[in-house]
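Other chains of the complex are left out, but the ones given are in their true place.
Residue numbering begins at 1 within each chain, and the chains themselves are lettered A and B in the order written.
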Amino acid sequence: MSGFSMVDVGGKDKTRRRAIAAGKILLGPEAYPLVAERRLPKGDALTLAEIAGIQGAKKTPDLIPLCHPIGLTKVKVMHVLRPEEQAVEAFCLAVITERTGVEMEALTGASTALLTIWDLSKPVEAALKIDALRLLYKEGGKSGTWINPEGLPDEARQLLDS
Amino acid sequence: MSGFSMVDVGGKDKTRRRAIAAGKILLGPEAYPLVAERRLPKGDALTLAEIAGIQGAKKTPDLIPLCHPIGLTKVKVMHVLRPEEQAVEAFCLAVITERTGVEMEALTGASTALLTIWDLSKPVEAALKIDALRLLYKEGGKSGTWINPEGLPDEARQLLDS
């Protein structure tokens, strides 16, 4: 027996939990302006990625084997242009009132948004890169509030207040 | 940023919510009697549609991007023959004890039932039509009980008592 288990969370209290994840896609000189100005031939990647990220967060228990099925109460994806890196940074806020979660939902939402931008940008540039997908903020549950030691970008604070 | 968001419902109370949706499929003189008498070559469309409607209601958060994943506590689909219009009317009742919903679940259930009748009837008649898909009744949550201004058919009252 390998001993995998979707661990028992039945004894935990339901508390409001929030998490923010973020990651970047490096687009390069060809694709960046087309994404940023929403001029890609296949359509506006940023809008599509917002929606795909929300749907992706809902699919987390289907994708990550030991994640519990949980009832997300809020998901929001926000994109920030990073012209100095020819990159887009995707932020995903996920909120629940549950016994466990919600980091993986935020991470899966951000990751799905970035992969969607990739899909629309790849006819223009093949050498794309997703970088620095990380958890920025976590609140609720026994372990309290956690902020990434590298700090909380302003955009993440803005999402928390949204 | 387009600003889509699966909006925060964490602050709302969980209350019992019920909704009924209904819609019609106009079958025409060839297909109507075969559906009504359950004699279609591919099988009894009404029974199949009842089951597909229940399953469809459960898939609502997968289909409608900003719908929250919610734990349906009851779903029931009922078909009523409308011989004067050569039509079948599908009613779907959906019930939850949640912070949000349950109109979209009832509508998706009714819509899936009607599309399933379509699928079995189309070898007989191509010019089918789904009409008058609407919300009939909504109860629970902050806004209280709402009844469609066109009135509540007896069949809907019967579903509420089922």
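Keep in mind that, in the parts below, a contact is a pair of C-beta atoms (placed from the backbone, for glycine too) under 8 Å apart; a residue touches a chain by one contact, two chains touch by 3 or more.
All values reported here derive from a predicted model rather than from experimental measurement.
With respect to copy number, the whole complex recorded in this structure file holds 6 identical protein chains, 2 of which are shown.
Please note the rule applied: only the chains that are shown with their structure count from here on.
Interface residues of chain B facing chain A in the complex, by the touch rule stated above, are 1-2, 4-10, 61-62, 65-66, 68-71, 98-99. On chain A, the positions that touch chain B within their shared complex are 16, 46-47, 50-51, 54-55, 58, 69-79, 95-97, 162.
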